[in-house]
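Got a structure for you, questions after.
Missing here: one protein chain of the complex. Every other protein chain is in place.
Moving on, here comes chain A:
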Amino acid sequence: MRALDVEYMWELVPVLLGYVPLTLFMALIGMFFALILASVMAVERVFRVPVLDVFVRLFISFFRGTPLLVQLFLFYYGLPQVLAFLTTINGVTATIMGLTLHFSAYMAESIRAAILGVDRSQWEAAQAVGMTQTQMMGHIILPQAARVAAPTLVNYFIDMIKGTSLAFTLGVTELMGATQKEAAGSFLYFEAFLVVAAIYWIMVEALSFAQRHLETYLNKAYAR
């Protein structure tokens, strides 16, 4: 057994922190598109639009049913072989794409359940005042569903942040890839991965803190 090289770890911190923005960028952009895609699919699943419903169910089934890593390889290494215009796809784009599609499938199911959980009286009241379906969903149903779905969605976002580390397998030098390179240079694998683990952990904890505030905010209408 040897002592931890604390000095090396300390020096590594600022180096690795420099890659945090890329990690957050991939996760945030992925989350942004995944939320939109998931909401659209969730609403579709609630109303069961003919024909479209078949495709949405197939999409959700595939992206929930296969590993994220397989999907990433499919996009990055596989698709360019069959779709010529994708030959220029870079690792970051492929990762964002993979995260978006993968997590939108999960999120669509949570949002759908949350929509169906909104009390029937809320739908009827919106209809009775003469709202169109779009107005009803936008102003009344989705905001109320968001409150129910929020904790689960934040959990998916946490998973997404950690999922960005798979970009490393597509040759992207992000947080994980940079750590791997640093460790390979110094041979201090334990120290390097301990530092990167701490960085991921702190990011997720900060998010959990934000989550509590988000939930307080979303619950403000329901306080007695």
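Here is the rule we go by: a residue touches a chain if its C-beta (ideal position, glycine included) is under 8 Å from a C-beta of that chain, and two chains touch if they have at least 3 such contacts; residues count from 1.
The rule we apply is simple: contacts and distances are computed from a predicted model.
According to UniProt, the chain absent from the figure is "Putative amino-acid transport system ATP-binding protein", selected among "FixH family protein", "Putative amino-acid transport system ATP-binding protein", "Urease accessory protein UreG" or "GNAT family N-acetyltransferase".
The chain not shown here is touched by just one of A:T66, A:N90 or A:T132, and that residue is A:T132. On the side of chain A, the interface with the absent chain consists of residues 119, 121-122, 124-132, 135, 139-140, 143-144, 147, 220-224, using the contact rule stated above.
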